[in-house]
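Apart from one protein chain that is not included, each protein chain of the complex appears where it belongs.
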Amino acid sequence: MLNYLGRRVSYSAISILGLLTLVFFLTRLTGDPSALYLPLDSTPEARAAFAQLNGLDQPTYVQFWNFLTDLSRLDFGESMRQNRSAMSVALEAFPQTLKLAVVAMTLSTILAIVIGSIAAARPRGVFDRIASFLSLAGASAPDFWVAIVAILVFSVGLGILPTSGTGGWQYWIMPIFVLMLRPFGLLVQVVRGAMLSSLTSPYIKTARAKGLSRHSIVFGHALRNSLLPVITVAGDLTTGLINGAVIVESVFGWPGIGKLMIDSIIQRDFAVVQSTILVTALAIFILNIMIDLLYAVLDPRVRY
Amino acid sequence: MTDKHAILEIAGLTVDFLSDDEPVRAVDEVSFHVCRGETLVILGESGSGKSVSTSAVMDLVDCPPGDIVAGDIRFEGRDLRNIGPEARRSINGCKISMIFQDPLAYLNPVYTVGRQIAEVFESHGVARGEVARRHTIELLRRVGIREPELRIDFYPHQFSGGQRQRIMIAMAIALEPDVIIADEPTTALDLSVQAQILDLLRDLQREQGMALIMITHDLDVAASMADRVIVMKAGKVVEAGVAKDVFTCPRHAYTRALIAALPHGDAVESSNKRATSIGDEVLLRVDHLIKDYPLSSGAFKSKRLLRAVDDVSFSVHKGETLGIVGESGSGKSSVARMLLRLFDASSGAAYYRGRNIFEMERRELLAFRRNVQMIFQDPFGSMNPRMNVREIVSESWAIHGDIVPKALWRDKVVDLLELVGLKPEHADRYPHQFSGGQRQRIAIARALASEPELVVCDEAVSALDVSIQAQIVDLLVDLRTRLGLSYIFITHDLAVVRTFADRIMVMEQGKVVELNDTATLFSSPSHEYTRKLLAAAPQPKWLAA
Amino acid sequence: MNASSSSLPASPPARRSNQLLQYLVRDKLALASALLLALLVLAALLAPWLLGDAATKLGLRYRNLAPFSLDHGWLYILGADILGRPILARLLVGASNTLGIAASAVVLSMTIGGSLGLIAGYSERWYSHVILRLADIIMSFPSLLLALIVLYTLGPSVQNLIIVLAITRLPVYLRTARAEVLEVRERMFVNAARAMGAKPLRILLRHIAPLVVPTLITISAIDFATVILAESALSFLGLGIQPPDFTWGAMVANGRGYLSTAWWIAFWPGLAIMLATLSLNVLSSWARTVADPQQRWRLQKLKRSQR
Partner (left out) sequence: QEGNHDIRIVLPEQPGNLEPCGTIITTVGQVLSQNVTEPLATVNAKTGQPEPKLATKWEQLDPTTWRFNLRKGVKFQDGADFNAKAVAFSIDRMTSGKLTCNNMAKFGNAKLTVTPVDDYTVDIKSDKPQPILPTLLSVVMMVSPNTPADKAVNDPVGTGPFKLASFTPQNVVLEAFSDYWGDKPAVTKATYVWRQESSIRAAMIETGEADLTPAIAIQDANNPDTDFAYLNSETTAMRIDAEQPPLDDIRLRKALNLAIDWDGLSQLFGEDAPRASQMVVEGIVGHDKNLKPWPYDLERAKSLIAEAKKDGVKVDTEIRLIGRNGIYPNGAEAMEAMMMMWQEAGLNVKLVMLDVADWLRYLQKPYPEDRGPTLLQSMHDNNKGDAAFTIPIFYRSTGQYSVLNSPEMDAEIDAAMAATGAEREKAFQKIFDEALNKYVTDIPMYHMIGYTRVGKRLEWKPDISTNSEIPLANIRFKQ
């Protein structure tokens, strides 16, 4: 197992390096940042000076070499837009997103497991129909739409929640709610589907013959056998959020990594793009390793 | 059939399975009862509704698609068909418990066996935590699992067939219920362990006054346990009565056929049903085969090894049948699975027609797998739940394109099903819609479909009633005679190997303790374990008493 | 019973589709969903011909016209958008791009991701590691950046959009398929198939895939909405479908600024997305039931015997 972990970590390191290389070269195909940083009416001389100042005048491979040597010194470059270390920009934004992602995913996973399981226990029953309808409606509603409507209703109309921003618990409610919609909807369906098959397994009959409560049959026996796809999908959704809850972050003014990423991409702030990708990629790789280990914990038959 | 002391009483039970077609009647007007301290043995044809009718007692027939058309189930006078879920839970597992026929499928693969047994204590509020664990270890010991302190933290897939069956038994007797329904509880157990289990059940009966409903195909076991017997055929009870009467003067034709079909060792041994001689050609040679399983309960713990197969060597000639008998958990299935290259041997070699199986190239392996087929000990698990019987049986034709032309598949499937005693309409059903014995026959049909040279049968006939068992054995013998098939026949049923095998290998704790031709082995067993095994054959109860 | 089975009808495919139809008819909700989807597909095919002009013709007089009025013709029943174009016509015409993009992206990512996942889960060779690490890379690669790069290097077009969306959704199928395979491949029937000589491809497709695909289908039914909305987000950022082409997602994105003044501009396309997703999900759950022999009875007529 340690062996596996070791291999896994070294492969991941290689992949991250590959990822950064890919990002480095591909982003440089997306146009000249000087056009974006300087005012429209600045002179060609000013543009040349800008390029020189930021090392953009050198051939790409030289820039890449510089990038690598800097990287080996743990220097991730300066943000052109923010006049400071790109990594510190990324590291400042990341916890904000992580907090949101963790809360939203924990809540939606737990809720989805409970509701999906109950729905699967009586398929096509009233609860199943209502739960499916609501969760699907949430999952297919455009999130910015929901976000804006929520603000119009709860902040402007009723005046019970702040419109946006960061602060006390009131500030969390709407962003978390909007963030949860899709993960919750998807997870409910995945849980329900997986539970439907586990619940027909013979070992469920054993559990019934043992006189277990319905609760421990559904949540103890069937659920445990359904968890593999559930945690996989939950993991994927988490990475989706870690990569940036762009809509929620920009609508609610949450200074997270998604907003940072998109601003930097649009502004061609290459160093920040690279640093944010490095940070999120690390988180995602760690998450994936954890999920793979979790498979083996959850199902003793899984082996690597 | 009313009895004042009847603790469990079933009257006029009729169960259908519904679908788009006509309903399938699995149980038809079945009535029986059992009293405290009594053993009722249900004998019957495979697929006659034994499992379904007893499952109905536990409310385990899913309705729909099941449909309890009529019938009355009473436990201590209470109507079990109309009780609430709470009351049901207080009965299941505590007052009435059940030992299922197919132990692997019925154990939850992701929990340790210890936890699954302890759960019985916990859910009925008897014990929890450490106490429950101690109880569990004790139970495992009682059903004869070695090193229970260690094994308690293993998962079901790490046990042998017989061990799993004993785990099911442990689970069922945990709370010493008033009624135990044992569906084929000893099919995977060798005679000595079987004796131990039967003793255990008898003890419980004596101490607790427990009532036992036992479904079995093994007439010896039936005779040794039964107070009363009912015999079922095609969903109906065809005969019921006191054990001795049924065994000694059966009235119904089926019962008579059943008792007649019993292979009485002495009678058949000499003939051995062999018509042709064994070829000189060595088909399979096994050299010093060793298998170590990593002994860990989780994915993370250290690497202690369990030697399941310890230096096993033998050979099989063309046209020969090698019987393998031995203690439950002695490594028989492990040997079989290694021969099929389902997992790697730790060391040793096996040669098929002179070629090392473990080093075969892809093409060679393909040819090998066409010629060597295996019938798994656990037939339900070995079939894809999403494939119907037609697809299951015709699979080897799809894999090896040259066996049967596609146009003939339908007809050939029907032929094969009929050979093993199933009906043509079964071809469109799915594995979960069959009884234990029926599944086993599907597995046999599947193995025979590819026209193999060597068939490895791991408890291939254990779930079959004697008459069908005889039919299948006849079929196998016929194939051996006509086509020169060879068999490796792993079984606990000494009577069957005795009639069928040319040579017998006896295994104990991973080692071969004796390997001899059948006649010699039965007449003069040389190893102590063999002697113990032979001596363990059960005695009819009415004689013992 | 014996007789009926020995005289099986000559054409099994016809019988099977007939049976499927019956299963569909028995599940009223699934039937309604199927009809709705059929209608949408029809709209996607025909509306660009029939209503193409109506959907793009300016009507600045009708700017932000409120819904539920027939005064200006039935096309305006759902109101008009910022440029006074009838929303109903735009919904119907937009169905073609929307469904086309979403369906292609979802099908592509599901088949490619699913297949790679099957391989990665089953095989222990080097390429399964490569596949997985590739998935990690895709997962860590921000989809917006990908969209921007594709847009820059290949130019904005529907195909490129589909490629971007398909690539970004790929990992979820890949990893889910793999996770399920890890468990299924340890089951006995897979061993049995191997023992019979089945090649890995057959084991994967015939034995493992049928147990894995239902989960993938479940995910894809919801992913349909995810893709539509991702496309909408992209077009909002100027990286998605470009005007004058439009999709429901783009319609929602453009109308969102008007939620407090002209809610209908963003509401109807949002509702359309929701209805399409809902019906797909109902249908996928129906398909799941049909595909599972242990659940199929739910759609059968379960004829009881006489009592």
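Read from first to last, the chains carry the letters A, B and C; within each, the first residue is number 1.
We take it that a contact is a pair of C-beta atoms (placed from the backbone, for glycine too) under 8 Å apart; a residue touches a chain by one contact, two chains touch by 3 or more.
Remember, predicted model here, so these are calculated numbers, not experimental data.
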**Neighbouring shown chains of the undisplayed chain, as defined at the top** = A, C
**Message:** So one chain is hidden, and I want to know which residue out of A:L22, A:L38, A:I173 or A:I289 touches that hidden chain in the complete assembly.
**Reply:** A:L38
**Message:** Suppose we count only contacts with the excluded chain; which residues of chain A make the list?
**Reply:** 30-33, 35-43, 45-46, 49-50, 53-54, 80-84, 92-93, 96, 144, 148, 151-152, 155-156, 159, 162-166, 250-251, 253, 255, 260, 263, 266-268
**Asked** When the complex is taken as a whole, what residues of chain C touch the one chain not shown?
**Response** 56-58, 60-61, 63, 82-83, 148, 151-152, 156, 237-239, 242-244, 254, 256-262
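Assume only the chains that are shown with their structure count from here on.
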**Prompt:** Could you state the distance in Å from the CA-based centre of chain B to that of chain C?
**Reply:** 46
**Fill in**
For the pair chain A and chain B, the C-alpha centroid-to-centroid distance in angstrom is 50
**Asked** Distance-wise, how many Å sit between the C-alpha centres of chain A and chain C, to the nearest whole number?
**Response** 22
**Asked** What positions in chain C touch 2 or more of the other chains?
**Response** 186, 211, 292, 294
**Message:** Counting only residues that touch at least two other chains, what does the list for chain A look like?
**Reply:** 200, 299, 301-303
**Fill in**
The residues of chain C that touch chain B in their complex are 1-2, 4-6, 8, 19, 22, 186-189, 191-199, 202, 206-207, 210-211, 291-294, 297, 300-305, 307
**Asked** Which part of chain B faces chain C closely enough to touch in the complex?
**Response** 16, 18-23, 25, 64-65, 67, 69-70, 104, 157, 337, 340, 342, 365-366, 368-370, 373-374, 376, 378, 381-388, 395-396, 398-400, 410, 414, 423-425, 427-428, 430, 432-433, 446, 450
**Complete:** Residue positions on chain A within touch of chain B in the complex are 1, 200-203, 205-214, 216, 220-221, 224-225, 296-303
